[in-house]
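Next up is a structure, given as structure tokens.
A single protein chain has been omitted; all remaining protein chains appear in their positions.
Moving on to subunit A:
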Amino acid sequence: MAFNFSQSSLKQFIRAVRASKTIADERAVIQKESAAIRASFREESADSSIRRNNVAKLLYLFTLGERTHFGQIECLKLLASPRFADKRLGYLGTMLLLDENQEVLTLVTNSLKNDLNHSNQYVVGLALCTLGNIASTEMARDLFQEIESLLSTANPYIRKKAALCAMRIIRKVPDLQEHFIEKTKLLLQDRNHGVLLCGLTLIIDLCIHDPDLVDDFKQYTPILVKQLKALTTAGYAPEHDVTGITDPFLQVKILQLLRVLGRGDSGVGEQINDILAQVATNTDSSKNVGNSILYEAVLTILDIEADSGLRVLGINILGKFLSNKDNNIRYVALNTLIKVVNLEPNAVQRHRNTILDCLRDPDISIRRRALDLSFTLINDSNIRVLVRELLAFLEVANNEFKPAMTTQICIAAEKFAPNKRWHIDTVLRVLKLAGNFVKEQILSSFIRLIATSTVDLQTYSAQKLYSALRTDITQEALTLAGAWVIGEYGDLLLKGGAYEEDETVQEVKESDIVDLLTSILDSAYVNNVIHEYIMTSLMKLTTRISDPSQVERVRRVLTASSDSLDVEIQQRSVEYGNLFGHDGVRRGVLEKMPPPEARAEDRVLTDGAPSGKKTKIKTPAPKPKSGADDLLDLLNDETPANPPPSQANGHADILDLFSPTTSPQPPQSQPAASSVSNIMELFGPGSSNISIPTHSAPTSSSLLGDLGSTPSQAPAPSSGPTAHPAYNKNNLVLTLSLQRNSEGIVAILARFQNLSLTDSMHGISLQAAVPKSQKLQLMPISSTELPAQEEATQQMRVQGSQKSKQSIADNIQREARSAKILFIWTDCDREGEYIGTEVRSFARRGNASIEIRRAQFSNIERTHVIRAANNPKDLDERQALAVAARMELDLRIGAALTRFQSLKLQGRYGLPPDALISYGSCQFPTLGFVVDRYMRVKNFVPETFCKPLPLTTVELQKQGSRFLGMNSQRVMKAAEGLYTSGFISYPRTETDQYDHNIDLQALIGKQKDDTAGWGWGTYAGNLLNGEFEQPRRGKHNDKAHPPIHPVAYAAASALHDGDQRKVYEFVVRHFLACCSKDALGETTTVSLDYGNEGFHASGLTVIERNYLEVYPWDRWESSQMLPQYREGERFVPGEVTMNDGKTTAPGFLTEPELIALMDANGIGTDATMAEHIEKIQVREYVFSVAKNSSTGAGAGRGTGRGRGRGRGARAASGSTRGGGSAGGSSGSSSGGNRVFVPSNLGVALVEAYDLIASDMSLSKPFLRKEMEVNMKKICNGELPKEHVVHQSLDQYREVYAKVSQRLEMFRQVRAPASPTQKQLLLVD
């Protein structure tokens, strides 16, 4: 066996591919093997088993979607081999790797010719199979004679394949069909099912491609009928039985051919009516197989000239299909009904309701079919009903359906509208429901519709659009239509009057109209097109209103855009502004437009408009086509109105305070819901009394938004709007009144009152947030200036989103109705429990008595899952409560602080004035970690090492035990002895600052004469000679005693008691240290390149020891003493060892490190950590940069400036070591890892919080960690949820109060210099 060494077997190859852990590994394996196969091909081995092995591997590559062209020739070589194994694989490879377009395929023709005449039927079969699948035109011509003769061989195995092969040949070369027709007819009488099946297939294909042949085959109708009859009445035939039905494949084929033959021929129709009726009535419809035959029969019945009774039968079968539970059957029914709706419109109409039901099916395939079908059903008589249903569907449809739906509904409305009023109402509804998905043509045809209507209808339209816009300005097409109609028919709108029987609309004042249009211009939903429409609308209004002050107002609004960056808007602004100077012309120009004339060429809005009025179409009317293109371009530019920023943390259910359905939970089942009522009053102790931190400037009233913008609870709808006080301070009163309208929209009116008698307020703005599941429309405030005793108002509208998760909830509710037990299989963690309770609450709404069980599982291994199913548990209420608590806290805290930060910092640090500076209780600690590391990495050279604070009793006791090895009792006893002896001051004191009057120099002077005993005489002398420095001042003063200090000199020999001696020494040395200068040191970082490796080492050099000279207990040194180097110096290492090390100098924080920190501090869960990290990047608090580009990395380290001071020297020392000490010179790889560097904003935020509330800073993980601990306590039943919420809120409120009190500090924090400035520092 000459088995090549480079050859691996197919199995080995497959295993290697499957064992690849990464895509890169897999590619490597594949490429290596491809190369090996090519190399092996070049060697031209005589052993066909090698070639087979190679080709088999090649086929595996093909399955993987790889390029395999280089192996095509090898397949051909293989199939030319006399061995069957070679042929079999060779033909398989040829079929898979080659197709008719490959040149090399012609090389097969000869082999095929030989094999078609082979004595072994399987060799012939392989050749036929190949020819039938991939024959090219040339091959068809070359080999058709062989196929023709094989068609009449005695061997059915060959005959059936030859039939399908003939099909391929005739498709390739239709001229060849005459050679086959006669032999084909014989196939119809074949007794072998396979041959008959293939023969039928061939004939169907022939007839479809050449309808002239149909007549030729009609004579065989009786034979076909007989065969079908035999199949349907046959007893059990195991070989062809499929669940009790004999050869459904053959039955379907016969039905297909009957359809082809019977189409349009009543004679054939008559012959087959009976058998069709028989199939349609006798076929078992309980299984898919039976239905596949029924389906085919129905298609045939509906397609031929069947008698009417049979047709009804067919339609009824489809009706039955429609109500089948199996989605497949329903899909097929819908699909078929679409095909027959034109033939049997009435029969299909009967199933209208079922079809409309399918619009709500969860399966998109079904919904699509149902939607398509619904549109085909529309006619004059049902237009009202169907459009109503379709509009209802439009309301809940996915966005992907909307563009087509709006078009279809409007086209149908135009086609079948019973009257104009209905037509207008319908389009109006479309605009309201999906105004952001309406095509330009629809909009223009709507406007044309109104323009061609009666004055009454124009009034009606103007009124309707006016009131629609007053409730919703977020739907673009609605806004556009409204703007046009209100501008054009403003006079009618003002004149008022009701249309027909309608209730009278409210009187509209001139100022109301201008208010509405300008408010849209000021809103966030305006885009250029809307802007242009409204400008034109306002301009028209100047001739339709009479109040000169309103005209003047319009003029101001219009000219305000004269500096718009958009050319069109600017041009309009300037032109319209000029038009005011020519009053006579203005009236003429702005007259009403004559109704458009032609309908056919009216794609463009302004077609046939003779006046000089400008609309947004720039292309002249004679080129409607390009004009339309232009319009579409404009529309494409549109961006859907941005929803206002909302807090992502919120959960629909918790925040859904506007929906009355949320509150009446089953009382026992959902204790979590009890606190829903006051959830939004962040930090507010009561339900309406909201505490607002004071702020200095009463004029800057924006702070009021911090807590109370959303009131507690909607009042009962019947009670009418009640005003809820939300804020009352600094002479500003804000009340909110809520009103829920019939469509579930909550309108909130915010009323601002300035109580001051003299001062006016300015720059008022209100901010509000809603959870993602709701939509907030914040209308502009009526005035941002509030003179004394004046009022301003602002409208908000909150709407629960139709989609979001509502459909899931509905589904649960619906399914629960018909269920006894609900088994909850959510993840077995806290969040899972919580979701479980949510599911339960919805299930109970659908079925109050449903039994709820919960599966406890940790993996989805089979036995485990079964065990979990057998041992159901109850939901863990406590865990759910803990999650509810956390969500509530996250939302309340996040909303308050985000608002606060955003308002305070907008416009600073280069932030845009509308920047969102979010706060999240996980987000910020995450940022804190990054900034903390950044601050450490920043290099401070030299750094100061702080001398100790003046000595207090507590400190004496602590240090006594640490340095002197004495317990506190002994220390105090000795100190008291010293005190009574008059050597030291009173040893019981809390003061750690020296009074300014105390003469420290004199006290030092008493020690300077010590020469031998203690050894500090010289040092004290030096202090007096200029080294003295005022001691640091601690924070404590008991106003009774000074810090402990020596009052007289005691020679060492004079103190006999060992304890007293030690304590005295400590007191004096401590005192002298207090009066000394801080020590100075430098950290040195050496970075050197050796070969390709980079090395870093850090060491500390103390430059000036200062107090350390006299205070031996403080040690400040690093484990590493470094020689002195100069930058760029080369040196030859004496010894080089390469140790595997894990430590590298800490650079900026890498993601793994950050995650480890978050994990250790309980920030986020494994599921959300990445989200938090992502969030702080999105907010641009930190940036992720390549490790190499951050030159400061590993450069040096020190304590954060300004933080260590207050805590004494020890703390500082500790943090130095904690942050630093990279042990030794370990190799640091310069890999492509990414690290996080905070932005100026990020640093500023963290510094601000650290500075303001150093012990409880929001950037530190403590508060969050505590919250996590409390959550655990809720889970264990140790604490009630409310308690935890209040406790946490109290803590955050404290910080909030501090932050807002020290607002200026918050603002003044300066962002540090860019992180890239820090360079590697080498010390000479």
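To be clear about the criterion, contacts are C-beta pairs under 8 Å (C-beta built on N, C-alpha and C of every residue); 3 or more make two chains touch, one makes a residue touch a chain; residues count from 1.
Operating definition for what follows: contacts and distances are computed from a predicted model.
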Chain not displayed: protein name in its UniProt record ("Exosome non-catalytic core subunit rrp46", "AP complex subunit sigma", "UDP-N-acetylglucosamine transferase subunit ALG13" or "Ubiquitin-like modifier 1"): "AP complex subunit sigma"
Hidden partner chain, touching residue among A:F144, A:Y295, A:Y1064 or A:Y1292: A:Y295
Chain not shown: contacting residue from A:I37, A:C75, A:I204 or A:I1252: A:I204
Sole residue of A:K21, A:R42, A:R67 or A:H1056 that reaches the chain not shown, by the stated touch rule: A:R67
Sole contact to the chain not displayed, among A:A36, A:A80, A:L96 or A:V1102: A:L96
Touching the absent chain when the full complex is considered, from A:I73, A:L343 or A:A1170: A:L343
Contact partner of the left-out chain, one of A:P248, A:G836 or A:P1031: A:P248
Residue numbers in subunit A that touch the chain omitted from display: 11, 14, 18, 56, 59-60, 62-65, 67, 83-85, 88-89, 92, 95-96, 99-101, 120, 122, 125, 128-129, 132-134, 157, 160-161, 164-165, 167-168, 193-194, 197-198, 201, 204-205, 208, 238-240, 242, 247-250, 252, 263, 288-289, 291-293, 295-296, 299, 302-303, 326-332, 335, 338-340, 342-343, 362-366, 368, 372, 375-376, 404, 407-408, 411-412
